[in-house]
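Every protein chain but one is kept in place in this view of the complex.
What follows is chain A.
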Amino acid sequence: MIGNDVVDLDLAKVQSNWRRKGYLDKIFTQAEQILIATADCADEMVWILWSMKEAAYKIDNRITGIRNFAPASLACSLAFSNDELNGSVSIQDRVYFTKTSVLPNYVHTIATAVYNQLSEISIEIYSQPNYPIDYKSLNAGCVSHHGRYLALVYC
């Protein structure tokens, strides 16, 4: 099972004011808030962590059947190696592995329950208006859509 999440950074900028009082406490753990506070680019770190949580939640929701809104109970950890942003997201005793790409206009994370599967995921990202016709029939393993971007992942 795979998950993915794309964040259109330009839309996120106008859609969400994460600097609002109380906002970060409702979404991020203390450790994640330290990552944000010490990041070179705080905006980017907010959306990296958010897309990790969303991508992991999409798998966890299908595995457990639990639908809730508890972003702070999904704990991210990040490892920087070369140009890749690998990480993991823990939800209680369940762990999902993630890989995030950061581009000038969007952040995209893929997630899987099995570490080795990460390298087998193929990613297709489309920007408006160049979406594939009838992408719902393509049977992607997971679909994510935000702003101008559509991300489909296959395994």
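We adopt the following convention: contacts are C-beta pairs under 8 Å (C-beta built on N, C-alpha and C of every residue); 3 or more make two chains touch, one makes a residue touch a chain; residues count from 1.
Methods note: contacts and distances are computed from a predicted model.
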Undepicted complex member, UniProt protein name, chosen from "NAD(P) transhydrogenase subunit beta", "Cysteine desulfurase selenocysteine lyase", "Na(+)/H(+) antiporter subunit B" or "Acyl carrier protein": "Acyl carrier protein"
Residue among A:Ile27, A:Ala75, A:Ile121 or A:Ala140 that touches the chain left out of view: A:Ile27
Contacting the left-out chain in the complete assembly, out of A:Ala31, A:Ala70, A:Val114 or A:Leu138: A:Ala70
Residue numbers in chain A that touch the chain omitted from display: 12, 15-17, 20-23, 26-27, 50, 54, 67-73, 146
